[in-house]
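All protein chains but one are shown at their positions in the complex.
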Amino acid sequence: MDYRFSEEQSMLKDSLQGWLGRNYQFDQWRRLIARKPPHSEENWKSFASMGWLGITIPEAHGGLGFGAIDQMIIGEAFGSHLVTEPYLSSIVFGSNLILEAGTEVQKAEWLPRIAEGTARLAFAFAEKQSRFSLNTVATHAQKTSNGYTISGEKILVLDAPSADKLIVLARTGGDTTDKTGLSLFLVDPKNPGVSIRAYSTVDDRQAADIIFDNVVAEALIGSEGDALLAVEAVTDRAIAYLCAEGVGAMQALIEATLAYVKVRKQFGQAIGDFQIIQHRIVDLRVQLECSRAMTLYAAVSATADANERARAASAAKVQVGRSARIVGRNAIQLHGGIGMTNELSIGHYFKRLLMVETMLGDIDFHQKRFASLPSELA
Amino acid sequence: MDYRFSEEQSMLKDSLQGWLGRNYQFDQWRRLIARKPPHSEENWKSFASMGWLGITIPEAHGGLGFGAIDQMIIGEAFGSHLVTEPYLSSIVFGSNLILEAGTEVQKAEWLPRIAEGTARLAFAFAEKQSRFSLNTVATHAQKTSNGYTISGEKILVLDAPSADKLIVLARTGGDTTDKTGLSLFLVDPKNPGVSIRAYSTVDDRQAADIIFDNVVAEALIGSEGDALLAVEAVTDRAIAYLCAEGVGAMQALIEATLAYVKVRKQFGQAIGDFQIIQHRIVDLRVQLECSRAMTLYAAVSATADANERARAASAAKVQVGRSARIVGRNAIQLHGGIGMTNELSIGHYFKRLLMVETMLGDIDFHQKRFASLPSELA
Amino acid sequence: MDLALSAEDKAFRQEVRAFIRENLPADIADTARRMFHTHPEDMLRWTKILHQKGWSAPSWPKKYGGTGWSAVQRYIFDEEYCMADGPLPLMAGHGVTMVGPVIYTFGSDEQKARYLPRILTGDDYWCQGFSEPGSGSDLASLKTRAVVDGDEYIINGQKIWTSLAHNANMIFCLARTDTTVKPQQGISFLVFPVDTPGITIRPIISIDRGHSLNETFFENVRVPRSSLVGEEGKGWTYAKFLLGHERFTIAEIARSKRRLQRLRQIARETPVGQGTLLDDPSFQEKATAIEIDLVMLEQMGLRIAWEMDQGIDNMLSASILKLRGSQIIQAVTELSIEAMGYSGLAYESLQDGSMFSPSAPDIAQGKMEEFLFLRAATIYGGSTETQQNILAKMIYAGA
Partner (left out) sequence: MDLALSAEDKAFRQEVRAFIRENLPADIADTARRMFHTHPEDMLRWTKILHQKGWSAPSWPKKYGGTGWSAVQRYIFDEEYCMADGPLPLMAGHGVTMVGPVIYTFGSDEQKARYLPRILTGDDYWCQGFSEPGSGSDLASLKTRAVVDGDEYIINGQKIWTSLAHNANMIFCLARTDTTVKPQQGISFLVFPVDTPGITIRPIISIDRGHSLNETFFENVRVPRSSLVGEEGKGWTYAKFLLGHERFTIAEIARSKRRLQRLRQIARETPVGQGTLLDDPSFQEKATAIEIDLVMLEQMGLRIAWEMDQGIDNMLSASILKLRGSQIIQAVTELSIEAMGYSGLAYESLQDGSMFSPSAPDIAQGKMEEFLFLRAATIYGGSTETQQNILAKMIYAGA
């Protein structure tokens, strides 16, 4: 048992802090989200040069070959600066899906390009009726003489408008909610039959609803019909990453709120001197620490057996979701009216936390998933 | 629309306050519960002479002919002094069940005796597997040549050890959870085949688990098979009464707590001066006012149509249950260690509120019942 | 004790329902469903319709062109209004609910004649200048000065959170006219046109990305001394009179009932696997808990309305109503976006200023905007913490 970061991990942390401190102050962020897409090519190149894009990609494929803990460290740092680059889409999902499900040839083809920042992926999995279930998939892929054609509708494909390729979860067999018969496909978004309805998300990023109408897939990723295992494993890892973003965002929000209540005066004194404000700050900090403990657990469990991995991911997602609500809502409340303006960072952290709470399954979903898994306390 | 109490109601309130103030101080209460049964024959006579026992019994049968509001007024006063006499069992259930379900002959026979305090009833309805459902009844009554014999097991029959007669809810037809086929019987607890296992309840009162083994019933109350309607109507009324007890108990508890925090000193000042204590007192008072509004609604709706009556009763029970938790638990917390002792009234109110929360259906049960009823907001 | 509505009140409900059904323009109701704030031109159109019926000022006495309704009737009206998706704010700007009552209670005859009719017709659109950057809950610390200069006041200072000031042509505000007395005593209540020279309005974009809030700057703004309503130095009293009134309204009992109805409709139209979200027991439980809270809020509100009609001023209950009402507003808006799941995260600005989520059902459009904007429900009108302070004082004093 050892809770220490390795030397590489400590260095990673330092380099993140250094780079973000220089390039990702709130005013820089504001300029970034005014663009379309709301992130920067240059930043992406920096990420690549620092090795962050290839963090879990094996060294043989041009990456650093690190693990989920390192991804968690990146998530926390990115969350604390509201980083908008498509890291979750392209790296946490994209590179890990190919790593987990792809053939050796596909890994060799795509992983180096992902690591060097020249190929960006987006992952199309959710559908209108799926809510948060990964295996509720109506989109289907028809086998043809020379490949597959895909038909169906996906919603909320994060970062799709700026992706080079889409990874699409589609059904090659079974009924809409079956756990088998699912496959992953690489699809070129410029292919005929792909209609992309792009929009802004509540946290000022980009996503799209996508209709696939007999779209020829570029490739089947890995083998047919057994994609769910890989998708679940990668999603649990993505949950750990997203929870880490939540932890980073909450920490930044609590720090900003504490700083504010120490200077904001009402009735002749700093509002931070009021005992109820002090205890509220404590409540938020307690939430942060609880979320931090659970996020670490989820990250460490990314390589555990499937049951432990799923329990840890779902428990963490519930905790972070609950905490995000408490921290986000109270940060605005403690700021009062000024917390309601888009000019301050507060509301933006709040909206990012809303996204963190909902993406990859909300509190209710993960509580039910957790309950469905075997437990020693049952 | 008129929220004023009538003159009679105001007088009733005054007389309750006066009598309880003289006869039901906490030290008097402590002496009372040391007895077996933990209440007093003399008090019961006083209740009778003041008309409280016959509050809803028609004047023709020796009562006052008042309604559910008046019963609510009594409940609130009794709750604030932790009155232990078997009022809920014998009057709210006993007299109202006979009034609602009994034949004219039965009314004439029993109501005057109940009103004058010479007959005390207890109501045996709950069973092990029924949880809070009124129609989950396995106890059955077999028709014989000259009446009925009853077999089955009832639990938590409040005040059974001191009751002259039992009213037993038993099945004359249908399956265990059917809504029809239920009948009410008057049973003499001294009859052969009745085994009474008496015990103390958590709030220092008395109840019993009772086994009926081919017990000859004294009478069928009213007609056979349709008792559920009457039982539901009377139970909703009893819920309003019990909620009123809860309101009375919460008010007394909050007053005692406020008085305590104003004098108890820590760190050189009254703990009531701390802002978090002040806001906690506010939270409790808010709960009280919410419960008060709902209790009034339940009492007023006692004579409304069955849907409105049930909605009001269940909503009130949920609110009072939630409030009772918050008020009870925080009253102990704000008292600190001293609130944990049986010497103070605080713990006794806490335990009474626990009883109020659970009896006649807990928060969860009534939330589900409420959800099952038609709503204009569905 | 009789809590049933009288036959008259029941008939009144039918009348209101029929009138709104027949006269509320469908496009306005539609916009009101999708957008938190109604366009000023729609508001004017709708106010004219109500005015024609004599209903444009539900809370005013008949004498001043109001309806003369009892508080209970106003509650009934509000319920029918909200259930039909009538636009918010009820009337143009803060004229009817805020400045009107101050003018007819404390204003001069000339002010009454000049301002009240144009509020009733909707031709004057009023905004409110109370809060300042340094004084939110602590209103008495406001710094905007109004100095007498001959027949005029010269006003200097800054206001914040001036809702819809960019739509308004009139403003009422609090300014300090005397710095030598206690903070509460030196404040006066002034009314003047928004286009008076020296006034600058700067938009504040709120977290919902909408523009309803503003900062308002006064730089040597000269207004005639007739702009003073009531007595000089009594502005604090008038403001408290207003804010007390407001607590009932901003608890939004009826509107939250409508929100709950819509929430269940969203769940009904939200597919989950083979069924819908409405079938989910956890969702049901959360919605039921809110409905029970609303039953409570309504019972409390009806009693306060009746007490108002009896001339009883129950400050404790009004404060509790605001406190609980705002919590319930947030509970129901929160559950609404929870119900939307992924579809609620799409948040696109349309031409008309509304926000749109492509994969969400129609009934859910506007819900994210509402959720975001109403984070302020526990801040405005006396924050939750302020209400708790007020309540603590009352309760410790024996209320």
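Note that the chains are named A, B and C in the order they appear, and that numbering of residues resets to 1 at the start of each chain.
We take it that contacts are C-beta pairs under 8 Å (C-beta built on N, C-alpha and C of every residue); 3 or more make two chains touch, one makes a residue touch a chain.
This is a predicted model, so every value here is computed, not measured.
**Student:** Quick check: which displayed chains does the absent chain contact?
**Tutor:** If we consider the entire complex, the absent chain touches A, B, C.
**Student:** Looking at the full complex, which residue from B:171, B:351 or B:369 touches the chain that isn't shown here?
**Tutor:** Here the residue in touch with the unshown chain is B:351.
**Student:** Among B:332, B:353 or B:377, single out the residue that touches the unshown chain.
**Tutor:** In the full complex, the listed residue that touches the missing chain is B:332.
**Student:** Which one touches the absent chain: B:223, B:303, B:342 or B:372?
**Tutor:** B:342
**Student:** So that we can see where the missing chain sits, which residues of chain C does it touch?
**Tutor:** These residues touch the chain not displayed: 281-282, 285.
**Student:** What chain A residues would touch the chain not displayed?
**Tutor:** So the residues of chain A touching the unseen chain are 1-6, 9, 69, 258, 262, 272, 278-279, 281-282, 285-286, 289-290, 293-294, 296-297, 300, 311-312, 315, 318-319, 367-368, 370-371, 375, 377-378.
**Student:** Which chain B residues would touch the chain omitted from the figure, given the whole complex?
**Tutor:** For chain B, the residues touching the absent chain are 126, 128-133, 136, 155-156, 176-177, 197, 199-203, 207, 209, 265-267, 276, 329, 332-333, 336-337, 339-343, 347-348, 350-351, 354-355, 358-359, 362, 364, 368.
The working rule: only the chains that are shown with their structure count from here on.
**Student:** Quick check: how many Å separate the C-alpha centres of chain A and chain C?
**Tutor:** Computed from C-alpha means, the inter-chain centre distance equals 38 Å.
**Student:** In angstrom, rounded to a whole number, how far apart do the mean CA points of chain B and chain C lie?
**Tutor:** 42
**Student:** Taking the mean of the C-alpha atoms as each chain's centre, how many Å separate chain A from chain B?
**Tutor:** Those two chain centres are 53 Å apart.
**Student:** Multi-chain contacts in chain A: which residues touch at least two other chains?
**Tutor:** Only 276 qualify.
**Student:** Would you mind listing the residues of chain C that make contact with two or more other chains?
**Tutor:** 385, 388
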